[in-house]
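Quick one: this structure, given as structure tokens, is what I'll be asking you about.
Then we have chain A:
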Amino acid sequence: MNPVATPFFFYFLAFMAIVSAIAVITRRNPVHAALSLIVTLLSLAGFYLMLYAPFVAAVQIVLYAGGIMVLFLFVIMLVNLEQNIREYQFNKQWIVATIASLALGGLLLFVYRTGRGSFPSAFYQSYRGLEGDNTQQIGIWLYGNYMLPFEIASLLLLVAIVGAVVMAKKRI
Partner candidate 1 sequence: MKLNPLLRKIFLVDLVKGLKVTFHYQPPSEAITEQYPLERPVIFERFRGQPRLNVNPDTGESLCIVCNLCALACPEQLIVVKGERNPATKRKEVVSWTYDLSRCMFCGLCEEACSTDALELTQDYEMALYTREGMVLDQAALERGQEPEKYAK
Partner candidate 2 sequence: MDSSLVYEILLRMRHDELFDYCVDITAVHYPKREAQFDIVYILYSFHHNERVRIKTQIKDGEHLRTAVTIWETANWLEREVFDMFGIVFDGHPDLKRILMPDGWKGHPLRKDYPILQQDQEWVKINLGIESGQ
Partner candidate 3 sequence: MTEITTMHYLVVAAALFIIGTIGVLTRRNVVIILMSIELILNAVNLNLVAFSRLWGLHGQVFAIFVITDAAAEAAVGLGIIIAFFRNKETVNVDEVDLLKW
């Protein structure tokens, strides 16, 4: 079961992801930014499918696009301020920050370029067979080897729930 036209899809998705990611940080209107971010997230889900990680892709859609982004949009609508959109969108150090970040990007590219040999050009065949029961395997991993982190994560979520409620509610 070979994915069709992989290079084409890859470049298409990469293009979508990067363009909409740029839109996220440049859009004046937070709703537009959030919608662009959803496009990025969906293209990432596409990447995950191409990488034979269907479960992560599904979680990405359900949790990120369907859950977290709805939360974002909800909050944006609650704090929708007209004057906010008209204000200047970038802070004072934006030139410095951009240059520094781009430098970091250049550094990363340099590292990738020099260390190209350490990343195999083709995928190992041994994991090819896994995609059929990917979900099951992840389940086994999660509840086997990663039991402790899993529990910690659930505790973190609980704390987050309580924290969010405490902060957002005026009087408890």
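Here is the rule we use: a residue touches a chain if its C-beta (ideal position, glycine included) is under 8 Å from a C-beta of that chain, and two chains touch if they have at least 3 such contacts; residues count from 1.
The candidates came about this way: all candidates are chains of the complex that A comes from, given by their letters.
From a predicted model like this one, the values you see are computed outputs, not experimental measurements.
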Practice item. In this complex, work out which of 1, 2 or 3 touches chain A. Key: 3
Review point. Which positions of chain A touch candidate 3 when the two form their complex?
Key: 6-8, 10-11, 14, 17-18, 21-22, 24-25, 27, 30, 33-34, 37, 40-41, 44, 47-48, 50-53, 55-56, 59-60, 63-64, 67-68, 71-72, 75-76, 78-79, 81, 84, 87-91, 93-94, 97-98, 100-102, 104-105, 108-109, 112, 116, 119-124, 127, 130, 134, 137-138, 141-142, 146, 149-150, 153, 156-157, 159-161, 163-168, 170
